[in-house]
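Shown next, in C-alpha cells, is the structure this report addresses.
Note that one protein chain is taken out, while the other chains of the complex remain in position.
Up next, chain A:
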Amino acid sequence: MLLKSVDNIFWLGRYLERLDDTARLVNATSHLLIDSHKDTRFSWPILLDVMGLDSSSTLADYQLPPDATPEQASIEYAVMAHLISNNASSVSIRHTCSQLKYNARSVRQLIPRDMWEELNMLDSFIQQHCQQPGGRQQRYNLMTEVSRRCQMVVGVLDGVMLRSDAFGLFNMGRHVERADMTTRIMDVMVLQQLQPTQIKRPKFRWTSILNALGGIESYHYYLAHQSSDVDAIDYLLTFADFPRSIAYCFNRVAASAKGLPHSINILQQVHQLQTLLKAAPLSELSTEQLHSLIDQIQAGIMQLHQVITEPAAAQQQQLSA
C-alpha cells in the first residue's frame, strides 16, 4: 500500500469505532440517568468535557432553534445536539460520519466493494436520521441502530478484506479509538458520581454502563472467577478477554502491528502502556489516583497514535529528499 494511505486507513478505523462508541456513550449515560435517584442530578455537560470539548463555552455558544419546545431548551437536548446532530460539532455523530466517508473515499482502492456499500448505507442512514437528537426513547433506538450498522461494516470487512498492512492499520485504528473511548467512558463514571477524594475509592458496579458496552454478562462471569475483590474498573482496564477492555485493545494493536515496517516502535509503546496497567494496584487507588491513572493512559494512547502514523511522515520526508 501507499505510504500516504497509512493515515487514511488508520483514521478510517478510528472514525468507524468512534461512531459506534459515541452511540454507546449516549446510551450508557441515558441509562445512568434512569438508574439515578431523583435527587442525584446528572450533569450532562460533563459528556462534552470527556469528549474533549470545553462544555461551558460550547454550551454558551449554542443557538437554540427559535421555535424550541421546552424539551429542546434543556441542557440535555443541547448536549445531545452536540453529540449527535450538530454538523459543526467536531464530536457529533454526523460530523464523525462525514470524516469517515472522506477517509473511505481516499482509500477506496483498498476497501472491498461490500464494505464500501455498507459504509455508503451507514452514511445515508446517519445523514438522514441524525438531523435531530430526538427524545430519549427515540434516541435510544437510533443509537442502537447506529451501533448495529457500524458492526455490520466491521463484520463485512472481516469476512472479505485481504489480510494486508491496510487490514492491520484499520484494526489498529479501531482498537486505539476503542481504548481511548473506554477511558473516556470510565472518566464519566468516576467524575460523575464522586468528588475526587484522597480516601480509597469505593467499588464501581455500573451495570447500565456495562450493559451499553455489551459487557454485563462477561462482567458477571469475571466477578465469579476472580479470587480478589474487583469491580468494573478492574474489569474495563485489565480483563483482556473482554473485547472492550483496555487490555484487550492493547493486545490487538500489538497483534496487528506485526509485519509493518515500524512494528518495533509500536510494540514498545504498547508494552509501556501494558506495564502501566499491570503496575497500578487498582483496588488500592484513591479516586484521585484513579483519575490520574486514566489521564496517564489517555496520554499514552495519544502517544501510540503518533507512533503508528509518524514513521510514515518521517519516511515520506526521507523519500522526497
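One rule holds in what follows: a contact is a pair of C-beta atoms (placed from the backbone, for glycine too) under 8 Å apart; a residue touches a chain by one contact, two chains touch by 3 or more; residues count from 1.
To be clear about the criterion, contacts and distances are computed from a predicted model.
**Student:** Missing chain, UniProt name, options "Circularly permuted type 2 ATP-grasp protein", "APC family permease", "5-oxoprolinase subunit PxpB" or "Thiamine pyrophosphate enzyme TPP-binding domain-containing protein": which is it?
**Tutor:** The chain we cannot see is recorded in UniProt as "Circularly permuted type 2 ATP-grasp protein".
**Student:** Please identify which residue in A:Ala78, A:Ile111 or A:Met181 touches the non-displayed chain.
**Tutor:** Per the contact definition at the top, the residue touching the missing chain is A:Ile111.
**Student:** Quick one: which of A:Val154, A:Ile209 or A:Leu260 touches the chain that's been left out?
**Tutor:** A:Leu260
**Student:** Suppose we count only contacts with the excluded chain; which residues of chain A make the list?
**Tutor:** Within chain A, the residues that touch the unshown chain are 1-6, 105-106, 108-111, 113, 116-117, 119-121, 124, 165, 260-261, 312, 315-316, 319-320.
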